[in-house]
Every structure is written in C-alpha cells, then in structure tokens.
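Shown here: the complex without one of its protein chains, the others still in place.
In this document, chain identifiers A and B correspond to the written order of the chains, with residue numbering beginning at 1 in each.
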Amino acid sequence: MRTSPLEALLALNARYASCIDDDRLEDWPEFFTDDCVYRITTAENHEQGLPASVIYARSKGMLRDRVSALREASVYERQRYRHVVGVPLVDPPPAQDDAGVIDAVTPFIVLRIMRDGATAIFASGRYVDRIDPNGQVPRFVQRIVVCDSCSFDTLLALPL
Amino acid sequence: MRTSPLEALLALNARYASCIDDDRLEDWPEFFTDDCVYRITTAENHEQGLPASVIYARSKGMLRDRVSALREASVYERQRYRHVVGVPLVDPPPAQDDAGVIDAVTPFIVLRIMRDGATAIFASGRYVDRIDPNGQVPRFVQRIVVCDSCSFDTLLALPL
Partner (left out) sequence: MRTSPLEALLALNARYASCIDDDRLEDWPEFFTDDCVYRITTAENHEQGLPASVIYARSKGMLRDRVSALREASVYERQRYRHVVGVPLVDPPPAQDDAGVIDAVTPFIVLRIMRDGATAIFASGRYVDRIDPNGQVPRFVQRIVVCDSCSFDTLLALPL
C-alpha cells in the first residue's frame, strides 16, 4: 500500500519532533535540503512581512553550525522538550507546483520539562513549510517557525 | 489517490482550527450546513443531558450574527489562540447512517497567548460532531463543543 501524501507529511513531522525531543540534534540538519531556509520568527513579524528573526539560517551548513554552538553552550541540557504537532494544512490539495514541491502549514506546541519536574508551555505556533518530496525521504526546502508569542525566552535558540 | 475518510476529517479539522487561529472568523460559518447545531457546553451538562449552553446556534445565520457581534465587541483582539486537535474517533467505522452522515468525537485543546507573551491552556474537551460529507467540502451538521472545565472564561464567546 502506497503512503498517502498526508501520511508522508505526518510521518515527516513525527520524525522531526522525535529528533529534537530525543536530543539527537546532530541529525536535525538532515531534515533540510542543502539550500534551505530555516527561520524562527513571531506571528507579528510574519504578518507584517518583517525579516526580523530569532534564528535565520540559509543552508544546511548553517544549521550544523548552530547545533555545534548549542552543544558547546549546553544552555538547554537541563530541560526536556516535548513537541505535539498537528495535522498539516495542505490547501488546496495536492498543492504542488510544477516541481512537485508541497506547501503546508502545521500547528505545533512545545512543552518544556524542567529537571525538577515542572512542565510549562514553551512555545506554540505554526510551521510554514515548503517540502521537497522527491528524494529518498522528503526534506524541508523551507521551514518558517511562526511563534504565537512575542516574548521569546532566551533559551529559544533551541530548534523548534 | 482518493483521500480516506479519516484523512478527510483530519483535513476538515485542520482547516477549521486554522480559520479561528488565523482570525478569519468571517469564514467560520461556512464550515456548517445551513441548518446546523453549534453548541458550547460543559462535560457535566452534556452527561446529564442538560440543554444549558454557553453558546447555542441553530443555523448558519446565527453563526454569522455571532461573528458580527464579536467583531463589534472586539473582546478578544488582544489575544491569539492555538488549537491542537486530535484524531477523530469514528466508531464503529465507517459510522455512516443511511444518508451518509458521519458521527465523530474528536479531542481538542486550545491555548491562549496574551500580548505580553504569556500562554495558558484556555480550553480542552471534545467535539461531538455530525458531518455531511456529501458536498464539495464536508460540513458540520452538528458540532457540540463539550468543554472539560466548568468555569468558563467570560471571553469564551470565541468560537472553539
């Protein structure tokens, strides 16, 4: 049985979230194409078309550099994170341009669990994605993380 | 590839949530049939069969009126909302009556994000739905929003 396009996106997001929540950050850049855009921004900035971003990476190499920096800083080692990712909105289906690229918008929330057990909502928002499904595995050509909240935690350098 | 019944419901809920969270409330009544039932109630009232509701609309026109009232009052303009909608429980599948109507129960949570960035759980519960899949797009014949919490926020006039 062939996997449906929606199931392929659900599985992609499940693998992505698991990669971060399991702290396998070195694998995280592999979810992206070599020439990619990864941004974390706020809903306000995104709606106003402002380029300001908390994180802005334009290649897989920059994503790798970010992971290296995070490992050296170890700023987040005392916490765990838990993504809950919703259903991708692919509208109009199949929403493919001529190159077969898929545009999808997907809601998410991320919990942070402190070592003392306290759990809080760390971030919520939506992924504005462009996905290339034409490889052995689908990869993100673009993932813009549009956060609902405008007050970023200083630890937000973590991939979302 | 034809979309499966479950995928059609997942996509319907994704569009519904996006409509509210993106503040496109004027499009929200279009998710319902002309003669529809939309209620927000509590789990306690629902279990006891009580008709008491926080919101009770019996037609698409009443939903439109509600959106107009919300726009005039602007009570919620300072907040954002983020739905996370679970997987519809369609039991027994395909759970269709003779007219092809689908009954489904779907869990949800809604976060509220204040302008200062504080995020809290605004509501949780389940949608008790009856869906007519026989149109260009599926529509809700009935959506009863059964909230877990019995202490309603005064802002709950927002569609859930």
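The rule we apply is simple: contacts are C-beta pairs under 8 Å (C-beta built on N, C-alpha and C of every residue); 3 or more make two chains touch, one makes a residue touch a chain.
Every value quoted in this text rests on a predicted model; they were computed, and no experiment measured them.
Asks: Can you tell me which of A:Ile55, A:Leu70 or A:Leu111 touches the chain that was removed from the display?
Replies: Considering all chains, including the one not shown, the answer is A:Leu111.
Asks: When the complex is taken as a whole, what residues of subunit B touch the one chain not shown?
Replies: Those residues of subunit B that touch the unshown chain are 2, 4-7, 43, 84, 86-91, 93, 105, 107, 109, 121, 124-126, 148-152.
Asks: Name, in rising order, the residues on subunit A that touch the hidden chain in the full complex.
Replies: Interface residues of subunit A facing the absent chain: 1, 3-4, 7, 10-11, 13-15, 17-18, 21, 80, 82-85, 111, 113, 115-121.
Basically, only the chains that are shown with their structure count from here on.
Asks: Taking each chain's centre as the mean of its CA atoms, how far is subunit A from subunit B in angstrom?
Replies: Centre separation, subunit A to subunit B: 27 Å.
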